[in-house]
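Next up is a structure, given as C-alpha cells.
Here the complex is missing a single protein chain, while all its other protein chains stay put.
By written order: A, B and C. Residues from 1 in each chain.
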Amino acid sequence: MGDERTIKIKLTFGGGVEVLFSNKRNQTIALPAQTPASGTQPSRPADLRYLILWMSKNLLTDRKELFLDGETVRPGILVLVNDTDWELEGELDYELQKGDEVVFISTLHGG
Amino acid sequence: MGDERTIKIKLTFGGGVEVLFSNKRNQTIALPAQTPASGTQPSRPADLRYLILWMSKNLLTDRKELFLDGETVRPGILVLVNDTDWELEGELDYELQKGDEVVFISTLHGG
Amino acid sequence: MPLEDYKRYGRQMILEDFGLPAQLKLRSARVLVVGAGGLGCPALQYLAAAGVGTIGIVDPDDVDVSNLHRQVLHTSARQGWPKALSAKAALEAINPTLYIIPHITSLNSTNALPIISSYDIVLDCTDNPATRYLISDACIALDKSLVSGAAIRYDGQLSVYNLPLQSGGRGPCYRCLWPTPPKQEEIGTCEEVGVLGPVTGVIGVLQAQTAIQLVAELGPYASSETATPTLLIFSALGSPMFRSLKVRPRRKDCPACGREGGARELVERGEYVAFCGGVREDLEA
Partner (left out) sequence: MPLEDYKRYGRQMILEDFGLPAQLKLRSARVLVVGAGGLGCPALQYLAAAGVGTIGIVDPDDVDVSNLHRQVLHTSARQGWPKALSAKAALEAINPTLYIIPHITSLNSTNALPIISSYDIVLDCTDNPATRYLISDACIALDKSLVSGAAIRYDGQLSVYNLPLQSGGRGPCYRCLWPTPPKQEEIGTCEEVGVLGPVTGVIGVLQAQTAIQLVAELGPYASSETATPTLLIFSALGSPMFRSLKVRPRRKDCPACGREGGARELVERGEYVAFCGGVREDLEA
C-alpha cells in the first residue's frame, strides 16, 4: 500500500468540480511525501500548495483556468481538509498527513 | 491529554440509549489501556468487552438490565465502532484504539 | 409515453443515468406505502410526483387535527376522512395519471402477505413496533425490498432491509439488526413523546428517493454498483445531523431470513407482541 516516499490522500469533488477531474467524485492518490527540490528551492513536506500543483499536472483533464488561479484554486472553489475549511487550517501551507481527505466543491445554484 | 495508561474513546448514544447515560448523546472517556489483572486472568489490552463492563460501572446511571445482557449489550442495542457494525469488527474481542468512536443505538419505532 | 409526460417528467428524464428507461421503470412500478402519516405523506408526495405508476396506501386511521403539524398531505377540511383516501385525493391532484390504491385497514398477519404480494417495493412508514416486525417478515417471505423509515422526537433512522446485493444475495432484515424490540421503559415509543414535523419530512422524502433509486437502479442501486447495507441516523439536534453506519450482513440464526420458510411461518403464527402494555398503537406515523 504505497511506499514511504508517498502518502495516500483521498480527494473528493462536488458541486460540479468533478467534471474537471474525469467526472469522478472520489479518488485516492499516492502523493510524493516531499516536494521535488528545484533550483534554490529545497524539498519540503507535501502541502496543499504542492497538492494543487500535482493535481493540475496529473489529474486535471482540461480547462486549467476553471480550477487554477496562479498557485491556488479559483475563488469559486471551496477547499476543505478533513471536513474543515482550509482557511482554518493554514490554507496553502497546510502540511498533508497520511490519510487526509481533501474536498473541492463549488456552489450549487439550482433548486 | 491523558497519560499512556489510558486511551481516549468517544462514545455516542442514540435512539433512546442516551437516557441510560445521563441523557448525554456524546461523551469522551479516558479508558484504562489495559484491563486490570484478576486472579488467573492476566491483563489484556482494552477491548469492547472491557469497555462495556467499564461503562456499566462508571457511566450507566441506572437500570443496568436495559443496557446489559451478561457481559454484552442487550440484543435491542446496535454497537458500531467507527461507523461500522461491531459484528464486522470482532464484536466483544475488538481491541480499542486511541480515538475510536463507539456508537450505541436502539431502533426507533415512531414516524 | 405521451408528450404530456415528456413535459411533466422532462427535468428528471434529462438527468444522467435517468432518461426514458428509468421513467418507464417508474411508470410500471408498484410501490406500497404502509402508513399515511408523518413519514408516509412526504414519501407519497415524491413517489407520485416522480411518476410511480401504481401506489398503494395502507392506513386504518382518520385524519385528526393533531396530525396536521407534520402530515402534510392532509388538510384541515379533510379532518375525519380516512387517511388513505385523503392521501389519495392529494396525490391525484399532483399527478392525475397514476393508479392510487387505498387500503383502509391496518396490516395484520392475515392480510399482510396478500396485500404486499401485489407490490414490488414496500415503504415502512408506521410507528408501531409490532407492525414493523410483521412488515419485515412479510417482505422476507415475499422477497421484497423494504425501505424503512422511523422518526421520533428530534431523531430519525433510514435503512433498506432485504436489500438486493451484487452477489445475488440479500442484505439483513429488520430482525437481523433488531432481534428484540427495545424495552418499553427505555425509549418511550409508547407514550406520546412528540415529534418535530421536518424530521418525519426528511426521512419520508429520503424513503421516496431510495425507492425511486431502487426502481430506476440509480446510484448505489445500479447493477454495476455495490450497494452495502447501511443505517442512516439523523438528529435535528446533532452535529453533524446525519451519520451513515455500515451494518452487518444477515444473521445466520435469524428466525425470519436465516432459513427457508421461516419468515412465512412467523407471519402466519402472528405472534406480534403488543409491545406497549397490550394497547395497539396508532399505525400512523
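Everything that follows uses one rule, which is that contacts are C-beta pairs under 8 Å (C-beta built on N, C-alpha and C of every residue); 3 or more make two chains touch, one makes a residue touch a chain.
What you see is a predicted model, and the numbers here were worked out from it, not measured in a lab.
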item: Omitted chain - touching chains that are shown; value: A, C
item: Hidden-chain contact residue, picked from the options C:121, C:139, C:163 or C:195; value: C:195
item: Full-complex contact with the absent chain, from C:114, C:168 or C:240; value: C:240
item: Contact residue for the chain not shown (choose from C:83, C:103, C:132 or C:153); value: C:153
item: Missing-chain contacts mapped onto subunit A; value: 14-17, 19-20, 25, 63, 66, 74-78, 80, 83-85, 87-88, 103, 105-111
item: Subunit C, residues in touch with the chain not shown (by the definition above); value: 4, 7-16, 18, 42, 45-46, 49-51, 65-66, 68-72, 74-77, 93-96, 153-154, 192-199, 201-202, 205-206, 208-209, 212-213, 218-220, 228, 230, 232, 236-244
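The definition used in the following text is that only the chains that are shown with their structure count from here on.
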item: Cα-centroid distance, subunit B relative to subunit C, in whole angstrom; value: 31
item: For subunit A paired with subunit C, centre-to-centre distance based on mean C-alpha positions, whole Å; value: 40
item: Subunit B, residues touching no fewer than two other chains; value: none
item: Junction residues of subunit C, two or more chains touched; value: none
